[in-house]
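One structure is given here, and the rest of the page talks about it.
Only one protein chain is missing from this complex, and each of the others stays in its spot.
On to chain A.
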Amino acid sequence: MAPSFDTLSEQDLHEEEEEEIDFSDLKAQFEVKLEEGLDTFVVIDGLPVVPQENSQKLIKFLLRKLNTVGHTSEDAVFMPISEKNMSEGFAFVEYETPEQAVAAVKQLHGTPLDKKHTLLVNKLMDVERYGREGRIDEEYKPPTIEPFTEKEHLRSWIGDSNARDQFALYRGDKVGVFWNNKNNPPENVVDRAHWTQLFVQWSPKGTYLASVHPQGVQLWGGPAFSKQKQFPHPFVQLIEFSPGENYLTTWSARPIEVEEGQPILTFEEDGKNIIIWDIVTGKPMRSFTSHDLAGPESEAQPKKKVQWPAFKWSADEKYVARMLQGQSISIYEVPRMNLLNKTSVKVEGVMDFEWSPATVSREGIKQYEQLLCFWTPEIGSNPARVALMSIPSKEIVRTRNLFNVSDVKLHWQSQGNFVCVKVDRHSKSKKSMATNLEIFRVREKGVPVEVVDSLKDTVINFAWEPNGGRFVLITTGEAAAGSGAPPKTAVSFFAPEKKGVQAGNFKLVRTAEKKNSNAIYWSPKGRFVIVAAVHSQSSHELDFWDMDFEGEKTDADKDLAANLQLMRTIEHYGVTDIDWDPTGRYVVTSASVWTHTMENGFNLHTFSGETLAENPTDKFKQFIWRPRPPTLLSKEEQKQVRKNLREYSKEFDEEDKYAVDIANTAVVETRKRVLSEWLAWIRREKEFLAEDKEAYGLAEDADEPKQARDAPAVTDDQGETVVEDIVEEIVEESEEIIS
């Protein structure tokens, strides 16, 4: 059966109980409906017992507390008086709205009134529902603890003996997970129709596969991809995992409407767009309304794009932050989800911010910190500013002022060693554009900033080498006026100078001119980089570059930590996406039907650009490699492996050779078998045919054509037929006038 979301709900786990239908829950539901009008009432218990004369005084005193969470008045408080003219120690209060009543229960319950008395606040409905006789057992029964069942191994795929990688493939209505088998067809693990309604996504360490449905998000995992956790965010559109895959952020443009009886969502989530979930418990941690939709100003303007991810996580998941553009950054502590120091950081004009992708220890700084980088544009006569902030102290550790700024992009290097601030500047007349790269050297003392020579053209793309110190950028000139073709681009490679332990200044290695490329894809292990033209109408080229070519090095590059070499250029018509596998061995280029409908499918290449397999696939939508968790080997062990690479590779080469031999023999064997089967079939048919002819009493030549009267007799000459072709050619033409 297709695993649609309906079949995933909790009920199907209890299907077997359906036979003995218990009507009491229906009854209870029915009764609750009758009491709907009492939603606004709460019962307050734990009040002091006072004589009637003092009851008004007590009510007034009480009202001060009650009005902190909602609105009520003296008339709305009813405190019963007993026969002895004393209060009973409880009171009924009516609020204006059910929400206020809920807030009162949440916030006032358990708060002290004075030294002796503590308020006990409950909804009137709850008192009715749970407090009525028989509803709750008088005797305490210990809750039954479910017997321990071992969970599935969520990371079993890592243990593949051939260290193959998995990928998820979404085409048509079907989603499948496959093993990559190099040039052999991929091996299927699971393939399910209607597995997701919008898209699929792996968690950052590959443990879960998330499918997105109108009812919410479902996580799958384990060897057979069984249900793991469910996050019922109705009409969810976007999801985002935290880097350590402990938390999940979900977003929907539609504010959540919480209905009574929803087991997981509470009134807290009502009207919110964003929920941050704890993946282990499956419970929401906190919910938020999105900034983009709030405020009347956005209605007049054309619809802005959703800022996603709305919440950005620090590298260790201790903090999560979001920005109210132009005003402030709110940083929340995880898992309590309270605002750090109870206030947002006010930053006038803030445009964007990024956390450091790794926990950095700056030179000379001992205490724990996370770094985040943000920028503000020019406001009035104040210059634009890029700043580095340390969390939790909220101290600014480095700022840099900039002028004539039109836009800024922040690029952290994956280890947090550098932040490259790409500054697009305009001239005073605002006619021409130029780009500056300002690189913050985070780990060095005082965070020095290096300015890379200004580039005359605008930089359209920039990417750091993962775990390295090199980067690639693409610049573009002005489009030629009147021509439909997009302007040519240039690809520039930068590397640091070799200078002792620390990386030296960044220098240009080479620029490849007159390209059409617009995208940069570094291998996750560094060294190799693909520069490609994606989403392009006219150009579909992919250049595979090696930054550490093992050949001769030119003199010009001898001081640089790079030796650049173009390995191969390939073409993939209509390519829209390029994905490196997590080990950097293979790369997949794909053309998704989400972008265009021409030649959809995906091709597998090696890191050096050799095409291993082409898979044209109808209605191909998504290809994603399953990420791997970080390696468990220490730095020394990794070094050891690298040192003995030759020995290891010998082993693998032999294995590969063996596999190829086996495969070849298998192919030859099947071909032999198929051929002999075919020949046998032909022979048998011939015999049958002869038998049939005999049975019908037909001559051997029964199938020969009937002769027409004037047809020439069939001759037996079966030799080559020679067709004589007479071609007339005019050699000369002359005109004579005969008078």
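The rule we apply is simple: a contact is a pair of C-beta atoms (placed from the backbone, for glycine too) under 8 Å apart; a residue touches a chain by one contact, two chains touch by 3 or more; residues count from 1.
Criterion: contacts and distances are computed from a predicted model.
**Q** UniProt names the one chain left off this complex as which of "tRNA (guanine(10)-N(2))-methyltransferase", "Proteasome subunit alpha type", "Defective in cullin neddylation protein" or "Eukaryotic translation initiation factor 3 subunit I"?
**A** Hidden chain, UniProt protein name: "Eukaryotic translation initiation factor 3 subunit I".
**Q** Out of A:V49, A:L633 or A:L698, which touches the unshown chain?
**A** A:L698
**Q** For the chain that's not shown, point to the residue among A:E128, A:D424 or A:E599 touching it.
**A** Only one of A:E128, A:D424 or A:E599 touches the chain omitted from view, namely A:E599.
**Q** For chain A, which residues touch the unseen chain?
**A** 573, 598-599, 616, 668, 671-672, 674-676, 678-679, 681-682, 685-686, 688-689, 692-693, 696, 698, 702-709, 711, 721, 723, 725
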